[in-house]
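Just one protein chain is left out here, and the rest sit where they should.
Moving on to chain A:
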């Protein structure tokens, strides 16, 4: 009578399975490592180049033909001005759309159509939004090359991302909460305002701030709008013209003089710091308001 369990074969199989497990673990680790190494090399290169060029003067100077005098002031202030428009416009429109689609709209062909288009818009190249902004905001509405025109263009660019993120966050709010609220006699709006949104805010903000970070790093649509690169003055309002950090960096990297490459690296460091600052706000808010149901 053959034994029901052949110890020998079990061991053999076990070794094979364990080996496969280890090989896959190693492959996935390599995949993670690859991204990390590239990031470290990139950061190392940028920081070694930027060191010595990154100082108060760099933050306080306007663009210049001489690398040692060149600064990012106009770009830094311009990028923040851009956020003044993009943040409220894209948040109000994006979260509004998400609330309508998730809470009010009935599921039918029409909302499916909207939903598909929002997802598609998220994948449209940014330069196309630049062309749209040029015809619509700069020319038709006659806003010129102002903070407002560029801000509205960038809002359209990040809007799909914010809508999708906000929808996901709203959908993640358990239905029992809504039903409990209705059960207490609350109206739809009272439920959204008092129950759904507070629970969804961490998710909405995380997605939104990542979207805003994208807006602060974009160059192509602004080049299409004709936003200038050299300015020796700062905008005083939303109808003034301005410039942004990525455009300064783009210009510096394309210069023949080697010193401008270092200036560009210093610019990248400033842009990274602003981005990290924005992302840490997102993380801070998420952690502060996160609740588990």
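In the analysis below, a residue touches a chain if its C-beta (ideal position, glycine included) is under 8 Å from a C-beta of that chain, and two chains touch if they have at least 3 such contacts; residues count from 1.
Operating definition for what follows: contacts and distances are computed from a predicted model.
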Practice task
One chain of this complex is missing from the view, so tell me which of "ATP synthase subunit a", "Phosphate-binding protein", "PadR family transcriptional regulator" or "Sarcosine oxidase subunit alpha" is its UniProt name.
Solution key: "Phosphate-binding protein"
Fill in the blank from the handout: Among A:99, A:149 or A:231, contact with the omitted chain is made only by A:231
Exercise for the section: Name, in rising order, the residues on chain A that touch the hidden chain in the full complex. Expected result: 62-65, 73, 76-77, 80-81, 83-84, 87-88, 91, 145, 194, 197-198, 201, 205, 223-224, 226-236, 241, 243, 251, 253-258, 261, 281, 285, 288-289
